[in-house]
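Here the complex is missing one protein chain, while the rest keep their positions.
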Amino acid sequence: MDNEPKQSYQSESGNFSDMEDWEKDIAKVLKESKPLSLPPEKMQALLSMLKPMVAERQSPPNINPPIATGRMRLGEFFRLVRNQAYLLELAYWIVIGLMMVSNLALLASNRLQSLFTMLFLILPLVGGISMVYSLRISHDGMGEIEQASTVGLKRIFAARLTLIFGLELLLALPLLIYYGVQSGGLVLARMAVAWLAPTVALSGITLFLFSRWGEWPSVGIPVLVWGSLILFGASRAGFIGFAEMVLARIVFNPLLPLLAVLGLTAGLAFGALGMRRLSSGRYSWS
Amino acid sequence: MDQLPDETLFARLMKGDEEAIEVLFARYAQSLYGFFWRLTSDPSLAEDLLQELFIRLVNYTGKLPQHFRVWLYTIARNLSYDALRSQGRQQIHQVDEFDDDLDEIQDVMQNGPEKTALRRADDERIRKSLDQLPDVQREVVVLRYYQELSLEEIAKVTKVPLGTAKSRLYHALELLRGMLTREEVKDG
Partner (left out) sequence: MLRGISKSFDGVPVLKHITLDLREGVVAILGPNGAGKTTLMRILATVLAPDEGALECNDLHGEAALAAIRNQTGYLPQSLELPQHLTPRGLLRYVASLRLSGIREDTAMRLLDELGLGTMADRPLAQLSDGQRRLVAVAQAFLGWPKLVLLDEFSAGLDVAEKEVVYRLIHALTPGSLVVITSNQPAEVEKIAQTLVVLRDGELRFTGNTAELVGQARGMVWDARLPEHQVRSAMECYRLSRVRQADDGVTLRIVGAELDLAGALPVEPTLEDAYLLLMGNALKR
């Protein structure tokens, strides 16, 4: 009795070959009732909606990507860095752009003192403030989503800081190259270090302050401290001589490498502490 | 493409083959719409359910179903009942499951009362009669004669033993026969 063939596709018209006797009469009657059918436009509309959904499966969306516990590949990391750029406002890019333009203008007009001011006094502060600015975005709400993401907060912050630092470097580079060209490799190296150490130090400290006390202290304190140092130095050297004095120190002072190392270490240490606090599961983002 | 079995087409669909969805759609969409309509008696709900079913289909990321039709109708059936339940329309009374022996059924039919010859019945009457059936019997009838599933497939979709599916069908047809002939007497 039960020898219905297991077909995976039957023809449209009624297939009565497997019907029992007691079904046949009523089956015929029932089959005469035609079901409601959906008009062709609606069918077409539904199909048109479905096709793109199918198409996207070509590169399988991979809803369960492999667990990313290991290292991120470099290419992936740089893509993440690039994606962090979406989060920076247009205003920020404009400021960076303006600074770049003014750097080049200063170079072109050969105004050494202003160059110096820009490179060693302003840029490190800009670096610190940029750090806070970029982290603030997460602080304001995206942070929870970032923390819950596959990529994870640590990597996101690393990428963001890489971006900010990259921009800083871009700003500093023309000035450093100019000095290097003017004065030779050794001077360039010293200048680079003299720029890098305060930048890293200020950024790290800012990061740490941000993780403990939030936005305003993290910006206010470094600005205050750095500003005071500059004013102190300037008061000692007299304004005209300040630039020359510091430049001379950079080029000739034997303690520079040591101070730089201290600055770098402090910056990295504080920065790491701050990062750890920010990306741990116990930090409350709201 | 048209001649490929459902399972192959679905496998292709899962890999992003747009033609595969076209063929599967052409094969099943109208028929499924009719199915939803017959179970819910609500054309716009049927439309929603059809859309939902296909969306689930194209987004499916699980294991490839062994028997596509059965799987498809299982989902369709579940969707219908979910919808009916949320509208509070699923019937509360359950039909007594007769543990009929298959041979017994045959016996009755052979020795039973004369079958009244059934005349053509119109759509409206058939639909009304179907509506009066208990849910579990209606779905067997719909799956059998309108969706053209084999009894084995119906048993799998409704998750009952083959014998139960058969007896449900049998009793459903008895009821229908009674309803349809009664109507004719009234007309005549």
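So that you can tell them apart, the chains are marked A and B in the order they are listed, and the count of residues begins at 1 in each.
Note that a contact is a pair of C-beta atoms (placed from the backbone, for glycine too) under 8 Å apart; a residue touches a chain by one contact, two chains touch by 3 or more.
None of the values given here were measured: they were computed from a predicted structure.
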{"item": "Residue in contact with the excluded chain [from B:15, B:56 or B:159]", "value": "B:56"}
{"item": "Among A:87, A:169, A:223 or A:237, residue touching the chain not depicted", "value": "A:87"}
{"item": "Touch list for chain B against the chain that is not drawn", "value": "52, 55-56, 59-62, 75, 86"}
{"item": "In chain A, positions touching the absent partner", "value": "52-53, 56, 59, 61-65, 67-69, 76, 79-80, 83, 86-87, 89-90, 137, 140-142, 144-152, 156, 281-282, 284-286"}
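By definition in this document, only the chains that are shown with their structure count from here on.
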{"item": "Interchain centroid distance [CA atoms averaged], chain A/chain B, Å", "value": "54"}
{"item": "Residue ranges of chain B touching chain A (in the complex, touch as defined)", "value": "5-7, 13-18, 20-22, 25, 27, 29-30, 33-35, 37-38, 43, 46-47, 50-51, 54-55, 58-59, 61, 67-69, 102, 105-106, 109, 115, 117-118, 120-123, 126-127, 141, 144-146, 148, 150-152, 162, 169-170, 173, 176-177, 180"}
{"item": "Residues on chain A engaged by chain B in the complex (per definition of touch)", "value": "1-2, 4-6, 8-10, 14-15, 18, 21-23, 25-38, 42-43, 46-47, 49-51, 53-60, 63"}
